[in-house]
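Of the protein chains in this complex, all but one are displayed in their positions.
To keep things simple, chains are lettered A, B and C as they appear, and every chain counts its residues starting from 1.
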Amino acid sequence: MKVDHSQPLEYSTEQNRLNILGFWVFLGAEIMLFGTLFTSYFTLVDRTGDGPTGAEIFEIFPVLMETFLLLTSSFVIGLGIHAMRLGKKKAMLTFFVITLLLGLGFLGFEIDEFMVYYHEGATLQTSAFTSMLFTTLGTHGAHVTLGFFWGLFIIIQVAKRGITPATANKSFIFSLYWHFLDVVWIFIFTFIYLEGMTRV
Amino acid sequence: MRELFPAKQVWGFVLSLALTAAALLVYFFNMSRATGMTIFIVTAFIQAFVQLVVFMHARETDDSKSIFATLYYAIFIALITVFGTLLCMIWGWKY
Amino acid sequence: MNIKWSLLVIFFVIVTVLTGCDPLMVLDPKGPQAQTQANVIWLSIAVMSVITIIVCAFLVFVLVKYRDSKLPKDYEPPYIEGNHLVESIIVGVPILIVLFFSVVTIITNNKVEATPEKYKGQDPLVIYASSSDWKWHFSYPENDIETVNYLYVPTNRPLEFKLYSFGPITSFWVPQLGGQKYAMADMVTTLHLAADEEGEMMGRNANFSGKGFAENMFHVEAMSQAEFDDWVKEVKDTAEPLTEAKFNELLQPGYTGQLTFTGTHLSFSPAPEHHHGSKDSNEDVNDEYMEHDHGSSNESAHNYE
């Protein structure tokens, strides 16, 4: 395998560069995936049947906490990649662990939020609106959960094998994924929660 | 220690917090729907762009043209789908 | 080779003979909307035939002239990159055709989505046509009668069908009066038709709706206003009233023949004419359309609710 030392490790082999480009293309598909969820959400947002509307169930505090946790985790994993490029394995691992902990915190708040909705009579089966709300948030949440395990595997690999072209490549791609989830959250935060709460 | 916190990332973080706060203004102050939506759209898209460039390093290789082409294509088609669907499912509906 | 050609000839003979037989339903309109649609169809067939013939003629010319066996042994095809003039022609002409058809489509869309022009001033007869598995219910709120699986309409008067469904999506279609439109569970669609001539016609559900779909047809008869009034009177004298129990029985999946009732189901089971969508965004789009297509009919519809 040819290694090009003029590039950061994650780009240093041809296969690494293919992986990164391929992952970007995958993110393009993910944009469309969430685009479709938003399409359906906007179409069904007013079709609440006998169930509650968004304005009735959304609460600002947990949403703000979730946003803050995810934004921070996105920042921290950026620092992790920066540390990786400096070759500082320990710092990198620390940042990655913090990222995942923040991700866990996010999931905790989200699950709690779902429980609250459930008790307020908004379940998956209540109306087209609640079905769509839970599906959109759930798809994002499932992505975060999957990302948590993926990140865990990468931490183990970096700890065991050190920062090599292969592990650097995987870590970088994971960071892309994590940032992307943050981007999706920004849109969920703005166009589902804030838009829903300010709707008259 | 300092080198672990590059200015670019820190600024990116601060910017994204500020943009979130800007979007929150719509929640805390009473605004017309048009103003509110404008603020939402502007802040969300800027924030997404900040993530792409600052954190995701979308510009750093010679593949960046392909990457941005993919992203623009995806966003364009996603918008077409959103607005096209709203057009024929809600706005263009005749009872 | 001979077999193939004779098969082709047989095929074309069959096609021409068959098309000559009977006028095809869609191309034999009995109302202004179907007439508009038949005109569009004939126009497009004409233009499209010309295009197809040009393509085929050029293909035959090329195949005859440049086939391997007809060319001299030393003929070597040239390298041709392309030609701007030729390419702008093959872009330009289709664009002109599309432009022409765009104009046609905009005009005709607005025509078929509105009360037929020649009956514009008249008060339309509103008929609620709803489908259930696998029947059609026709409610005449103006006359306070209801029929199942058959439809009598007066000629020379605009008809306004309000379509909805008690089950899967169906499509109300009377080819000789005009094109179809969907009937759905949670919304009401409007179809504007009218009959110019008296006569019997076929109507059916055109959208697949399960087991009984093939038989999901109804009989349509257009008659003069006087005959129609006589029929209404006769129904009122002889038919039984439609009760809620009877109607719910009819909604069960199955088949029935033609039935007639006095009264309509709208009194106890009104059509889903409420708005589901966001009201504010709906209205600004709809208002201007309601003004010219919809105004009068909307009022008359509300009167009967």
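Note that in this section a residue touches a chain if its C-beta (ideal position, glycine included) is under 8 Å from a C-beta of that chain, and two chains touch if they have at least 3 such contacts.
The rule we apply is simple: contacts and distances are computed from a predicted model.
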item	value
Omitted chain, identified by the protein name its UniProt record gives, among "Electron transport complex subunit RsxC", "NADH-quinone oxidoreductase subunit H", "Protocatechuate 4,5-dioxygenase subunit alpha" or "Quinol oxidase subunit 1"	"Quinol oxidase subunit 1"
Touching partners, among the displayed chains, of the absent chain	A, B, C
Given C:K30, C:H137, C:K181 or C:H265, the one touching the chain that is not displayed	C:K181
Residue touching the undisplayed chain, where the options are C:K111, C:H137 or C:H265	C:K111
Option touching the unshown chain, where C:T36, C:S130, C:T147 or C:T264 are the choices	C:T36
Interface with the undisplayed chain - residues on chain C	4, 7-8, 11, 14-15, 18-19, 22, 24-27, 34, 36-37, 40-41, 44-45, 48, 51-52, 55-56, 58-59, 62-63, 66-68, 71, 75-82, 86-87, 90-91, 94-95, 98, 101-102, 104-106, 108-114, 133, 163, 167-169, 171, 173, 175, 178-182, 184-187, 189-190, 202, 204-214, 276, 285-286, 289
Residues of chain B (touch criterion as defined above) contacting the omitted chain	63, 66, 70, 73-74, 77, 80-81, 84-85, 87-89, 92-94
Touching residues on chain A - with respect to the absent chain	1, 14, 17-19, 21-22, 25-26, 28-30, 32-33, 35-37, 39-40, 43-44, 47-51, 124-132, 135, 149-150, 153-154, 156-157, 166, 170
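Here, only the chains that are shown with their structure count from here on.
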item	value
Chain centre separation (chain A, chain C; CA means) in Å	48
Centre-of-Cα separation between chain C and chain B, whole angstrom	44
Residues of chain C whose C-beta touches two or more other chains	277-278
In chain B, residues with contacts to at least two other chains	89-90
Residues of chain B defined as touching chain A within the complex	3-6, 9, 12-13, 16-17, 20, 23-24, 26-27, 31, 33, 36-37, 40, 43-44, 47-48, 51-52, 54-58, 61, 63, 66-67, 70-71, 73-75, 77-79, 81-82, 85-86, 89-90
Chain B contact footprint on chain A (complex, rising order)	11, 17, 20-21, 24-25, 27-29, 31-32, 34-36, 38-39, 42-43, 60, 64, 67, 71-72, 74-75, 77-79, 81-83, 86, 88, 91, 175-176, 179-180, 182-183, 186-187, 189-191, 194-195, 197-198, 200
